[in-house]
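All protein chains of the complex are present and in place, except for one that has been dropped.
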Amino acid sequence: MKPDRIFEKAARSLAKRTSRRSLLASLGQLLTGAALLPLLPIDRTARAQSPSSPVAKPTADEQNCEYWKYCAIDGFLCACCGGTSTSCPPGTQSSPITWIGTCHNPGDGRDYIVSYNDCCGKVSCGDCFCDRNEGEKPMYRLSRNNDVNWCMANTESNYHCSVSVILGVAQK
Amino acid sequence: MKPDRIFEKAARSLAKRTSRRSLLASLGQLLTGAALLPLLPIDRTARAQSPSSPVAKPTADEQNCEYWKYCAIDGFLCACCGGTSTSCPPGTQSSPITWIGTCHNPGDGRDYIVSYNDCCGKVSCGDCFCDRNEGEKPMYRLSRNNDVNWCMANTESNYHCSVSVILGVAQK
Amino acid sequence: MRTYDPPGVPMTRHFPGVILLTLAAGTVSSWAAAPAGPQPSPLPAEHLTIATVGPKSPHWVYVVDYAYANEIDSRVYLFDGDTYRRIGQIDTGFIPGVNLSPDGKTTAVATTYFARGGHGTRTDVVEFNDNNTLAKTGEIVIPPKHAQTLAMLFTVAYSSDGKFVYTPYLTPAASFGVLDPARKKVLSEIDTAGCTLVFPWGPNRVSSICESGRLLTVTLDAQGKEASRTSSEPFFNPDQDPVFAQAVPLPDGYAYVSFLGQVHEIDFTQPKLVMRTPWSLVSATEKGTWRPGGVQIGAVHRSLGKLFVPMHRGGDGSHKAGGTEIWVFDLKSHQRTARWPIDTKELGSVIAVQVSQDAAPLLFAATETANVLVLDAQTGKMQHVEKKLGQTPQLLLNP
Partner (left out) sequence: MRTYDPPGVPMTRHFPGVILLTLAAGTVSSWAAAPAGPQPSPLPAEHLTIATVGPKSPHWVYVVDYAYANEIDSRVYLFDGDTYRRIGQIDTGFIPGVNLSPDGKTTAVATTYFARGGHGTRTDVVEFNDNNTLAKTGEIVIPPKHAQTLAMLFTVAYSSDGKFVYTPYLTPAASFGVLDPARKKVLSEIDTAGCTLVFPWGPNRVSSICESGRLLTVTLDAQGKEASRTSSEPFFNPDQDPVFAQAVPLPDGYAYVSFLGQVHEIDFTQPKLVMRTPWSLVSATEKGTWRPGGVQIGAVHRSLGKLFVPMHRGGDGSHKAGGTEIWVFDLKSHQRTARWPIDTKELGSVIAVQVSQDAAPLLFAATETANVLVLDAQTGKMQHVEKKLGQTPQLLLNP
């Protein structure tokens, strides 16, 4: 399993100035209502849904379960369902909450933090099922779990497919 | 296509004493409400649902699409779903309306009139799909059509599987 | 969920999962801006988007998957015959009727839902989907008696001007509903005296096919109520040689193909239906041996005047057997111009055909093993095999 230094670092710095419980409470406050979304990786979807959204032209890589970005995905690859590795198919909505993975890119030798999002509101795509679990954790560590239906909080909460979005480089 | 002398005969005898329209009207009356059921082959299900109903012990024949009785069936064989060729699986309801076929029994060289009934109220069984169409007719001849969902008039109108019930010998 | 008020559980407490996400988001964005490591420079952060459908192509096809083993979960895949990729999906419920509006902008789905998935209260609706976004835009609740039957173009249909939508009912009493897709309401229900399905013509005519071998044609008034009805002469004998109910649309009407391969072309453009002289897909020697069969048993390229039919060697009761060959006919000369054998061992027999209407047409063929074949409609050359496009694809519609 790849090290999640990002979390260790964050946890350490936060530990200095707050107890876990008050941290949970204070963050909990931020995590409600509209205030929640700007904090999440997925605030980008707001822009994404503008008319400038692309017509999907998935590469062969993106339709292949072995693609490095998919190291902790579990579901149908949106690139086979009308989307790409970073775009939900037409007529679906992306999940505002998500799980993440740390994937090694053989192309540049770096580890990247990847956000996996479910695309929601249509029944199962059914194509290109891909289940990879590098660094995946059980449900008690929710942010690293790919088993739950991450469409759970969507107005239309049916699960259609999953995407994989690079957030940034994981520090060495 | 096997001759349906049964209908020709019935039609002839009826033709003597009534016009088609008044026939339709009068039969129509009988075909509504509870008065309908006793007229249909399927009044037997009333008895069937009594505690004396059997535990299904389907034979290999009954689970085989080639079985002679299945000559005009279209769907999942109930004998693979918890029933037999003449019994619906537990927890389903039989359709009070039905289509029929005329099937040749190689065992005794006779043609039999067979009633096909859908078993209703659960989602598709999904096993032993069998589509045979001897004497099957398009939807405009409904009593010989195996395409429509014959659970249509059931309180629970989902389609689960289909059975095949001998009504009697077709006259030579 | 938004409408539910959980008893005594403030939503602000304890989200370990999401908290970590929050940290991740915060911390990562700063890194993305941080100086790059060793060359090559790191991949930039990506943005999640929602794909759009893009400009319509005549080489798209709507593939209706009836999902027989999971029949409450049928769906339509919009598939591109040039790039061989899925463009998107429309959900279609239980044994649906699916059809496009005359302008191609809307997919209408007449279907059935249950309050509890496969059980509970039945609700029938016609749902409207925007083909440009693949989003559902509205619905009309109809009487819970939509005719649930074989995949075909006549279990929901539009009038030629798009102002009416017709849905056949079966209880088993036969009738059809007239709907107003603009105002999203049911206008009327019209009894069809045992005749069934809806074959639309013009802005206000609906024909149904009868056991007597006739077509019943109902003309509607501006309110969608019955103005008049006429019954055609019998044009086929359901005992001797029944026609497939799934007629093949022609530029000026419909062709009803019989189990034995007789083609009954009917001109719908006149005040009364005009039955043309039937012609045969098969020679005298082929008759009774080579037969049309499957589900969507024919497709016409209108400007080229070509008819494509999946054909098989069969006998009585083989009318649903898929084609081992696709035969091509000239609609003017009635001559067979080509026969294209299919590798049925490898691909399965052909149960549905559709042809694009452009000048470089593609022939789409769905097989009994759920493959969708893409052929050059002029040469029969196989361009692509889309393996397992869903579970039981049986109906193909042009965009």
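The first chain written gets the first letter, and so on, giving A, B and C; residue counts start at 1 in each chain.
Assume contacts are C-beta pairs under 8 Å (C-beta built on N, C-alpha and C of every residue); 3 or more make two chains touch, one makes a residue touch a chain.
Because the structure is predicted, anything quoted here is derived from the model rather than measured.
Undergrad: Could you run through the displayed chains and say which ones the absent chain touches?
TA: Contacts of the omitted chain with visible chains: A, B, C.
Undergrad: Using the touch definition up top, pick the residue from A:C80, A:I97, A:V114 or A:V163 that touches the left-out chain.
TA: Only one of A:C80, A:I97, A:V114 or A:V163 touches the chain omitted from view, namely A:I97.
Undergrad: Among the options C:S175, C:N204 or C:N371, which residue touches the chain absent from this view?
TA: C:S175
Undergrad: Consider the whole complex, including the chain that is not shown, and state which of A:A56, A:I100 or A:V123 touches that chain.
TA: A:V123
Undergrad: List the subunit A residues touching the unshown chain?
TA: 1-2, 24, 71-72, 74, 97, 121-124, 126, 129, 131-142, 145, 147-149, 152-153, 156-159
Undergrad: By the contact criterion defined above, which parts of subunit C meet the unshown chain? Give residue numbers in ascending order.
TA: 1, 4, 6-9, 11, 13-18, 67, 69-70, 72-73, 91, 93-94, 111, 113, 115-120, 122-123, 125, 127, 136, 139, 143-145, 169, 171-175, 188-189, 191-194, 211, 391
Undergrad: Considering the whole complex, not just the chains shown, which residues of subunit B touch the missing one?
TA: Against the missing chain, subunit B presents residues 6-7, 9-11, 14, 23-25, 27-32, 36, 39-42, 44-45, 47-49, 51, 53-56, 58, 80-84, 86-94, 97-100, 105, 108, 110, 112-113, 115, 117, 122-127, 141-145, 153, 155, 157, 160, 163, 165-169, 171-172.
By our rule, only the chains that are shown with their structure count from here on.
Undergrad: Give, as an integer number of Å, the spacing between the C-alpha centres of subunit B and subunit A.
TA: One centre to the other, that is 52 Å.
Undergrad: Which whole number of Å gives the spacing of the CA centres of subunit A and subunit C?
TA: It comes to 35 Å between the two C-alpha centres.
Undergrad: Mind pulling the residue numbers of subunit A that touch at least two other chains?
TA: Within subunit A, no residue touches at least two other chains.
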